[in-house]
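First up is the structure itself, then whatever we jot down about it.
Here the complex is missing one protein chain, while the rest keep their positions.
The block that comes next holds chain A.
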């Protein structure tokens, strides 16, 4: 009657190996691309190169983490690339000009304050997205598509299309440490990688060990059912878009700091890379399914693939083709996995109720 432990028959056990392999497919893919480029591209395995690749991956990984939460709730955030650009411009503006209060003097900020304000700008953009979606019932695709244009336009307006150069900060204002965000390192590992590690751990923790995380999955799985179970759907959605905005702000800061300049066109098409990483990591576009860990692995697969191909001298046109094929293959395998998983679960339950 109360068979609570899995006493699966031998037959399903055999299928489970295949299922395990399919579940770990992104990881397998990661190992494969790593192994391949280690042979095919000289110097690929060197420490210097590993750090370089990680830095490239990190940019995409931040956005992909935010995107994963959004997609799990059944939404999409197309605005992140533009928000990266906008936040970079805000950082540049604050460092160069401060805020002119119109009384003949201006307020200047130190590095930490700049970071805080930029993060707030990103969260605010996310708040607008969330409000449009939850209060005005705008489809997430449309709301964030609109925001994509608004944010990019604002970024261009802020400098009339020009670049804010020489963002070295000013020692007097305490902002001379600004370039450290992107270029500095701690214990031999770049600061931005530390940031990524912290964000990843925090996001994984939210996803698996907090009620908020459980609610994110429930909203994506069945919004009506979640609402009737007492989940505050609006609040959950507001959180994911604001979190995604925060991630975009971090990326904006990092890029501005790395380049010591901010250009309003920064971040174009970043949203598509973020979606690709999330999907490659097993996030379902129909909502309810996805893991932060999977997304990180997905971001690494995409990053290593493009850097490896560059090192091998493959043309960038071919790179795009290959990237696209990998993403499509990932989703095809994902469908096969969920079918198999359903079958295994059904056969287990059928055995239990017998």
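Definition applied: contacts are C-beta pairs under 8 Å (C-beta built on N, C-alpha and C of every residue); 3 or more make two chains touch, one makes a residue touch a chain; residues count from 1.
Here is the rule we use: contacts and distances are computed from a predicted model.
*Asks:* For the chain not present in this complex, what protein name does its UniProt entry give, out of "Raffinose/stachyose/melibiose transport system permease protein", "Heme exporter protein C", "Erythritol ABC transporter ATP-binding protein" or "Dehydrogenase"?
*Replies:* UniProt lists the chain left out of the view as "Erythritol ABC transporter ATP-binding protein".
*Asks:* Which residue among A:106, A:185, A:210 or A:335 touches the omitted chain?
*Replies:* With A:106, A:185, A:210 or A:335 as choices, the missing chain is touched by A:210.
*Asks:* Consider the whole complex, including the chain that is not shown, and state which of A:177, A:222 or A:337 touches that chain.
*Replies:* A:222
*Asks:* Looking at A:81, A:122, A:252 or A:288, which makes contact with the chain not pictured?
*Replies:* In the full complex, the listed residue that touches the missing chain is A:288.
*Asks:* To test your reading of the contact rule: which positions on chain A touch the chain that is missing from view?
*Replies:* 1-8, 209-212, 214-215, 217-218, 221-222, 224-232, 288-289, 341-342, 345-346, 348-349, 351-353
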